[in-house]
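Here you go, one structure.
Each chain you see keeps its place in the complex, though not every chain is here.
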Amino acid sequence: MAYSGDPISAHELLFKPAHSIIDQSLHSTMGATTTNGDGFGIGWYSDVAPGPGCFKSIEPAWNDVNLREVAARIRTPLMFAHVRAATGTPIQRSNCHPFRHDNWLWMHNGAIREFHTVKRELTMAVDPTLYPDIEGSTDSETLFFLALTFGLTDDPFTAVARAIGFVETVGHRNGVEFPFQGTIATSDGTSTWAFRYSSEGKSRTLFFSTAVETLHKTHPDLAILQEVGAEGRLIVSEPLGDLPGAWQEVPESAAGVVRPGDDLLQPFEPIR
Amino acid sequence: MAYSGDPISAHELLFKPAHSIIDQSLHSTMGATTTNGDGFGIGWYSDVAPGPGCFKSIEPAWNDVNLREVAARIRTPLMFAHVRAATGTPIQRSNCHPFRHDNWLWMHNGAIREFHTVKRELTMAVDPTLYPDIEGSTDSETLFFLALTFGLTDDPFTAVARAIGFVETVGHRNGVEFPFQGTIATSDGTSTWAFRYSSEGKSRTLFFSTAVETLHKTHPDLAILQEVGAEGRLIVSEPLGDLPGAWQEVPESAAGVVRPGDDLLQPFEPIR
Amino acid sequence: MAYSGDPISAHELLFKPAHSIIDQSLHSTMGATTTNGDGFGIGWYSDVAPGPGCFKSIEPAWNDVNLREVAARIRTPLMFAHVRAATGTPIQRSNCHPFRHDNWLWMHNGAIREFHTVKRELTMAVDPTLYPDIEGSTDSETLFFLALTFGLTDDPFTAVARAIGFVETVGHRNGVEFPFQGTIATSDGTSTWAFRYSSEGKSRTLFFSTAVETLHKTHPDLAILQEVGAEGRLIVSEPLGDLPGAWQEVPESAAGVVRPGDDLLQPFEPIR
């Protein structure tokens, strides 16, 4: 889940909504696995320190007392939250999302298939100056570093397209039919880019919230809307709550950006 | 789950069966909660050391690498295994089952209702010499120490009946309609006692395995039966696997004992 | 360590000073044990939420990445920080300091001797309405709840004196020669009380920082002093750094309070 907008309490975002992300870690209805109990993480930007902070843990999100304590005391204009269902790599903090590099955060729901087979080729393509910054062993973090190598900090749309394109090229070379699956969110603290794509054309779900002014008119009494403000946006894997008209689905093979001023939603295709 | 019989690899018991207890921690079909990810524990007797050992952890059972490593190298004639769904007390090793006192192990699936209200009265009734041995803060451990106070080590049937009777008395005194729910398993390393009872008469499920000789005849090729032997018994909350005729349900308000020679199954009623 | 004063970054307090509390967890020079690696905790007040938050963990303080991440993004006018050297009770989050009740925080460096023997008498003296709020199994938390029972929220000096007095009475009754040892810090979010006392008259050390205006004059260039401000006070077990004249020792059998306006330092004696 990615939030951007007026500063909001992390506790509001994580624990308040019906079918919150914490609830999703226990009872996911749309994810690939019902329970996502292999760790969680939040990354948040604030004015108290430069760069985003990351609180990540291998405890199931629904149990972590420190998360509740900390979340209630964070006010942030931009926050990522993730619950992990591991796809084969160890359960450890360094394998939890979001991943961070400089002031960028990155989350990925999905997988690079047959990662064990293609891992060496992929990591060897990471820029040598970036390679030693890889902390963990996940496919998601490797993809992040490929995107950084291909210029994420200059042009995220192109960089992610090239990264996924490279993953597909290497995958096919190694006999993997559908190398990539998933949704991605990444931010530099001001704008948030989101991607929905899979090699097989059947991707994990991705939703973004309707503009709040619209919701204000249709649901004037809904508490969380008071806090969120006109620029407030949520990008989620599964809708938080059942509010009709509050969520719009990101189409297959699409990418978008949420930022002050105009947002953008456009088709997405890997670059080989 | 409680196993007794010929020495068996803990790995066989924990990971092998279809719908094993590890699988149940993720996808329980009969328990009160679907996921039991609030910690797990195994207790096992062996000839390598006096008294049972306990390996308990707050990691979800399906993720714990050390559990797999250790279980594969334990051979034991009597083992308890438990996955926890917490009912309000903190997630910490000292609140994981099985609990141990001297050479006794204890597990409880269920709850003492309104425990926060009745806790002081219950703990005050624990024998003063035993009280300081209480390590955690669960209702299950408190019940164990009440049973010890009422003579568990001499006569488990009576001691547990008195313990639950006391819980019901105190509960009713404090306006709790149905003070007790659950199944209990306890062992001294030779015999294993099991109980199924609830104040409301609708208790968590409990099954025991059919005599292995019977299963040998009906299913001569089933691998795990080779290991288990004639005295092999399993007591479980939910059947491990779908083998027809392999599991018999323990009735409501009943208690039994599994031991070398004759087992026993009889009605159970709290003593007030 | 207890800080109060102008809002300051928790990171400044925890990680910056020479011989910081994090460093003390590794290389304590004055504590009873050289290494205090059995867990740590911070409690902090802020305007983002009512009541203090607590981040506590059993990881050694010098290793916890989440602590660094969170501390760098907390600004607080009043914070407690503690590293634990366990005295016999389990290593678990609920046994880490600071302890919290409503808006009060509590830390204790030291021990109630022969706690296993006197535990039941002490916990039975805790007010029945408070008893079920005891989360862990430490002597320090039990003392906190005795102090609450004796009116901590109305008159901390008297309540702590009565609590320690009771501990000594019960201890002597059970043949314990020197029942109590230690220093205590407790706060309601506005004022912080500190105590230094032991039955044997040789207590753990306790220091408070010299008024900042004095230090400004003698050390005009010292960075941390810029942040701290005129009301800034630190109460510590061991001095943070070697700054001459920056630390004054609290005498044996003494208690004090730090608060806006006048502070206080006076003799302390248990009340039997």
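The letters A, B and C name the chains in turn, as written, and every chain counts its residues from 1.
One rule holds in what follows: a residue touches a chain if its C-beta (ideal position, glycine included) is under 8 Å from a C-beta of that chain, and two chains touch if they have at least 3 such contacts.
These figures come from a predicted structure and were not determined experimentally.
Of the identical chains making up the complex in this file, 3 are positioned in the shown model, whereas the full set numbers 4.
Note that only the chains that are shown with their structure count from here on.
In summary, the pair subunit A and subunit B forms a contact in which both copies contribute largely the same residue numbers, shared numbers making up over half of all those used. Those residues of subunit B in touch with two or more other chains are numbered 90. Interface residues of subunit C, counted against subunit A in their complex, comprise 9, 11, 44, 46, 48-49, 53-57, 65-66, 69-70, 72-75, 93. Interface residues of subunit B, counted against subunit A in their complex, comprise 26-27, 34-35, 37-38, 58-60, 63, 65, 86, 90-91. Residues 90, 92-94, 116-117, 119-120, 123-124, 128, 131-132, 134-137 of subunit C are the ones that touch subunit B when the two sit in their complex.
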